[in-house]
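The other protein chains are all here in position, but one chain of the complex has been omitted.
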Amino acid sequence: MLEVRGLNKVYEGHQRRVEAVRDLTFTIDAGDLVCLVGPSGCGKTTLLKCIAGLLAPTAGEVLLDGRPVTGPPRGMAVVFQEYGRSLFPWMSVRDNVALPLKQKRVAKARRRELVDEALAAVGLAGTESAYPWQLSGGMQQRVAIARAVAYEPEVLLMDEPFAAVDAQTRADLEDLVRALWKRLGVTILFVTHDIDEAVYLGQQVIMLSASPTVVQERLAIDLPAERDQLHTRADARFTHLRTHVYEQIQAAKRGTRTDAAVASVAE
Amino acid sequence: MTAVPDAGAATAGRGPRRGERRSGPVRGETLLLGLAGLAALLILIEVLPRTGLVSARFLPPTSRIAAALADQARTAEFWRAIGDTLVGWGIGLAIAVVAGVVLGVLIGAVPLLRAATASTIEFLRPIPSVALIPLAVLLYANGLGSVLLLVVYASFWQVLIQVLYGVQDVDPVAEETARSYGLGAWARIRYVLWPAAMPYVFTGIRLAAAVALVLAVTAQLVIGAPGLGAKIAVAQTSNAVPLMYALIVVTGVLGVLINLAARVVERRFLAWHQSVRGEVAA
Partner (left out) sequence: MAATALKRIGLVLGLPVILFAVWYVATDNSQSFYVPPLRTILSVFDDTWTGQRLRADVLPSALRLLAGYALATVLGVGLGVVIGSYRRVRAVAEPVLEFFRAIPPPVLVPVIMLFAGIGDGMKVIVIVSGCVWPILLNTVEGVRAVDGVLADTARSYRITGPARLRHLLLRSASPQIMAGMRQALSIAIILMVISEMFAASNGLGFTIVQFQRSFAIPEMWTGIILLGLLGFVLSALFRFAENRVLAWYHGLRSAQRKS
């Protein structure tokens, strides 16, 4: 479904070159929910931008359904961390959600339907005519998620979407993502620096090394499909998994990693 | 109500700008490209009349404009005209700044006064200063008074409005703290209101400096008060086209220099203030 092959990204400055991503290879199956987690500054956002077609990799390629990604592909939607800056402040909530659909030439009646459904799905029915900045941070991020959902993407990319909201809202939004994923059957790649979040949300967790980035380890999360904040997080298996991920990330920060892990498989 | 040649006045300041961090070589490249742009303009003005695309009677080539300028630069009269222009500009600006700051602080510090003057200011400010030209002619003929009347009227509002913005921007917490410590009105103005309003005062002065030049030259051009504007009018009536262009270039250069100087002064004085260090998104 989504394939990243030998991805490398080097930023050429005038005095120095920075290798943000060294060599990343992994695949994501259709319908999967994969969390990418890594130490801060490990090039997560760079990777995500390359996958989204917003940034051209220096070497390697990204394939979506076997076709190389050269620009933003049709079946992909992105939710950014900076909700306040990814919504159009001059448009109402409804127009924000509807604009990509209009651009996709979705007929008016269907557009209305999709927007209403998406806003209802994220619990924002009734806020259609408000401006984004009239809403709280959590609600703004819900609008961004609704926009992505209404777009009906095959792949949904989320770049640390909850890093800037408060803890309570964050838990709600995590459950929202799980619920939407199960209901829509969309493939989700969720980037985060929060280990608990990665383990709680993902079916798979891909751990990245510190910059220059490679895959540290890939881990299947064998928690039950039904998860909730209270019980899942108290689960012994959850604790075990998060400890494992935590250790790997700590090792990644120190720069020690077993060569076996570079092979990117832990199953 | 006059020209406000300033793009930065209303920087939207939403979030950091992309590609804002410029490394040395990029800045060097920008400088080179800018010089290339200026050079291209000079070459274009040289070529257009020479190829006959534009009649040289309307647009003389760069070289002839430069020659006319060089001729002028050797005459005392030219430098006197620049001096006259700068004197009108400077005195007018000084009066406007003092009046604007004093009245602005006074009106700003007294809430009742602010409320009572708001409508009057809103009404008087947009009155175009050139409407006063006939009056200036009658009162002062082509003397310095005419220039000052127009310059002061136009630039006064720029300063006043900015000072009022600044006073409005005083942190209410700081104001309350000052009150609770029993600071008197004068001390509050001195230690709370004035420092907070400073950046705005400088913005006002910068805007007023540009506007003052426009009005000084305009008054000379239309009324005939001595200075660059009057020389342009004479060059026009005597059909000395290259000289006219040369003088216009001089007014432009003066304008650029005044803008640059105002920015430098502003940066120097406000080096400590964050609004200059980088417009942070609120």
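In order of appearance the chains are A and B, and numbering begins at 1 in each one.
Here is the rule we go by: a residue touches a chain if its C-beta (ideal position, glycine included) is under 8 Å from a C-beta of that chain, and two chains touch if they have at least 3 such contacts.
Keep in mind that what you see is a predicted model, and the values were worked out from it rather than measured.
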Report task. Consider the whole complex, including the chain that is not shown, and state which of B:Phe78, B:Phe156, B:Trp194 or B:Tyr245 touches that chain. Result -> B:Tyr245
Requested in this report: Can you work out which residue in B:Ala99, B:Val137, B:Leu183 or B:Val265 touches the chain that's missing from view?
Outcome: B:Val137
Query raised in the report: Residues of subunit B in contact with the chain that isn't shown?
Result: 1-19, 29-30, 33-38, 40-41, 57-58, 115-120, 123, 125-135, 137-139, 210, 213-214, 217-218, 221-222, 229, 232-233, 235-236, 241, 244-245, 247-248, 251-256, 258-259, 281-282
**Report entry** Residue ranges of subunit A at the interface with the undisplayed chain
**Finding:** 49, 52-54, 72, 74, 76-78, 80, 82, 85-91, 99-100, 102-104, 131, 133-134, 147, 151
